[in-house]
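A protein chain is absent from this complex, but the other protein chains hold their places.
As written, the chains take the letters A and B, and residue 1 is the first residue of each chain.
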Amino acid sequence: MNYRIIREIMIYGILIIFAIIMIFPFLWMFINSFNTEQNIFRIPPSFIPDKFFKPGMFDNYQIVLSQYHFIRYTFNSIFVSFSAAFGQIVTCSLAGFAFARMNFKGKNILFGLLLSTMMIPIQVTIIPEFLLMMKLGWLDTYLPLIVPSFLVGSFGTFFLKEFYENIPRDLEDAAIIDGAGPFKLYWSVFLPLGKTPLATLFIIAFMNNWNALLRPILYISSDNLMTLPMALTQFQSQYGARWNLLLTGSFLAVIPLLIVYLFMQKYMVEGITHTGLKG
Amino acid sequence: MPPFLNLRGGFLKKGLKWYRPWHAWAFILPALLGLFIFRLGPIIFALFMSFTHWDIFSPPEWIGFSNYTEMFSDPTFWTILKNTFIFSGIYVPSVMVIGLMLAVLVNKKLHGVNVFRAIFFSPVVTSAVAIGLVWGWLLSPKYGLLNNLLQLFGVTGPSWLGDSKWALMSIAFVMTWKMAGYYMILFLAGLQDIPTVLYEASKIDGATPKQSFWHITLPLLSPTTFFVLVIAIIDSFRNFQIIYTMTRGGPGVSSTTLIYSIYQNAFVFYKMGYASAIAYVLLAIVGGITLANFYLKKRWVNYQY
Partner (left out) sequence: MKRIGWIVLLMISLLVFTVVAGQVTLRYWMWDPSIKAKVQTAVNKFESMHPNIKVELTTIEPRDYWTKLRIMASTSKLPDVFNMSSGYIEEWSAKGLLLDIQKYINTDLSMSDYFASLFNMAKYPKNTGDIYALPFAWVTPVLFFNKTAFDKAGLSYPNENWNWCDFLNAAKKLTIVENGKVKRWGFWLYGRYANVEPWIYRDGGHLLSSNKKRFAPDKNAIETMEFLTKLVTTYKVAPMKKDMTGVRSQDIFPLGIAAMWVDGSWNIENNRSLIGNKFKWGIAPVPVGPHGSKKILYAWPDMVAISAKTAHPKEAWELAKFMSGPGLTMDMYMAGKIPSYKPLANSAAFLEKGKQPLEKGILLQLGKDEMVNSFTMGWSEWRGYGAAEGLGLNGALDAVINGEMTFQEAMQKVTSYANRVLSRYYK
């Protein structure tokens, strides 16, 4: 009995130490959202913000939320990131399933091509991509932000392929014997069993899209289409930035991400019960 | 199970296929569309660009292999290449080990483990600006927490970000810190795929946690580990943002990696052709390493079934 308790305490201890190391900058960002601009760059930094529990504590929040169309930007970001992430899990689960369980001509080459798209930096592909979007007439719309993410997904396909290759064949066999075609197999066996990786992929795709800056800045011009991180760059000016607002904005921008993350935890259920092992 | 039902290769030994070729193409159609329309076009264009001189304003000017010869005869390039390898050499093992460790820690049914999961994930989503400022301060030689702590033990720490001997390593460390949570959730997904039955059975057999980790967890985790390895390697070559916020590639080029140099050449010097050439060298390296990984896969990755 004792051993177990000691072990639990040790684990909590390690968790807490790591937690402190990990959350430090995030905490700093949060604390500074209650600071005046003057106080942010003190050396050494003070961890007690100017405005804590004083009148005007939420000044920064007030300015950020009202002066800049924060709600609209948040909505834009949510819409874009959600669509892109949703598209990813659809496209990548379909493709991942095919690569894992089916054989077809040129399979390896195609997979290699897919993977190689991750290895070319965006800095050299962005201009040709921009020219393409211009030809398609997609400038200043959501489309360049959603559709490529919707459809591509080398990371996602690779990720899900590895998972699907690991799914127990006996379940698969059973379904096939029952006469299931590929789509039914995909829908009723692989998708349900792959809930955790799917949720993980959703988070990652959502996050990547949420934090993306280069594409929104290049493609979006209208104020009412701006995404949140892009809007935050408005706090930067030629020779400086309004740091108190920038940090407040950055903090607010992270909140939806964390909400999505916590929400997805529900699907990251521990342990998968398999119906019987081989042999 | 009836012996004649062997489902390897998609059809039963008796010749029963459960899918047709067109099914396969239908499944990968969305991904293919995206690949060919949105990704391959720009990538091939970039290849073409690498043989030109293009400052974005004027039409590209064909110069053959000049960009490549210029690159390979520039000693700075080789320094940058070396930095890139050093960075990846530090980052990849570190982030895999720490990511796995965190995943194992939060894979337990402890109270409030979800809170810890969120906390460990928070650096991944914290803005680069905030990370640059906070870590910049933490690693500041005179005013930073780290050196002040070291001072208590009588050690005078160097300028972690300002000294050309330490800058690259410090950035690798900060990026490890930032991304550990990301790899944690990847490993978590893999850990949760391991049937708990196996752990229970081994416990009955008297295995210690350590033994079950090495003999059950790690082997069965190998598909995920493989995936994480490939992704971490690719990821390690994409460290532009962190370098930009912490050191701008300095001092000198001591913390400049290939991708940072690509950014400089593309968006600061407007040498698009040269930047594309560097990008293709990067592709060759990363692609080569990944290919090698896939060949070696059979040697150590076991699928469960």
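Operating definition for what follows: a residue touches a chain if its C-beta (ideal position, glycine included) is under 8 Å from a C-beta of that chain, and two chains touch if they have at least 3 such contacts.
This one's a predicted model, so the numbers in the text were calculated from it and none came from an experiment.
**Student:** Touch as defined at the start, partner being the missing chain; which of B:F36, B:W78 or B:Y143 qualifies?
**Tutor:** B:Y143
**Student:** Tell me which of B:F57, B:F153 or B:Y295 is the one touching the absent chain.
**Tutor:** Spelled out, the listed residue whose C-beta touches the missing chain is B:F57.
**Student:** Among A:I78, A:L218 or A:L258, exactly one should touch the missing chain; which is it?
**Tutor:** Candidates A:I78, A:L218 or A:L258; residue touching the omitted chain: A:L218.
**Student:** Residues on chain A that touch the omitted chain in the whole complex?
**Tutor:** With respect to the unshown chain, the touching residues of chain A are 37-38, 41-43, 67, 127, 130-131, 134, 213-214, 217-218, 221, 233-242.
**Student:** Which parts of chain B face the unshown chain closely enough to count as touching?
**Tutor:** 56-58, 136-144, 159-164, 244, 247-256, 260, 263-264, 267-270
The criterion applied here is as follows: only the chains that are shown with their structure count from here on.
**Student:** Any idea which chain B residues touch chain A in the complex?
**Tutor:** Result: residues 1, 5, 7, 9-10, 18-19, 21, 23-25, 27-28, 30-35, 37-43, 45-46, 49, 56, 102, 105-110, 114, 116-127, 129-131, 133-135, 137-138, 143, 177, 180-182, 185-186, 188-189, 192-197, 223-224, 226-227, 230-231, 234, 237-238, 240, 259, 262-263, 266-267, 272, 275-276, 279, 282-283, 286-287, 290-291, 303-305 of chain B touch chain A.
**Student:** Which chain A residues qualify as touching chain B in the complex?
**Tutor:** 8, 11-12, 14-15, 18-19, 21-26, 28-29, 43-45, 90-92, 94-95, 97-99, 101-105, 110, 112-121, 123-129, 132, 147-148, 150-153, 155, 157-159, 162-163, 165-170, 172-173, 176-177, 180-183, 185-186, 196-197, 200, 203-204, 207, 211, 229, 232, 246-247, 250, 253-254, 257-258, 261-262, 265, 268-274, 277-278
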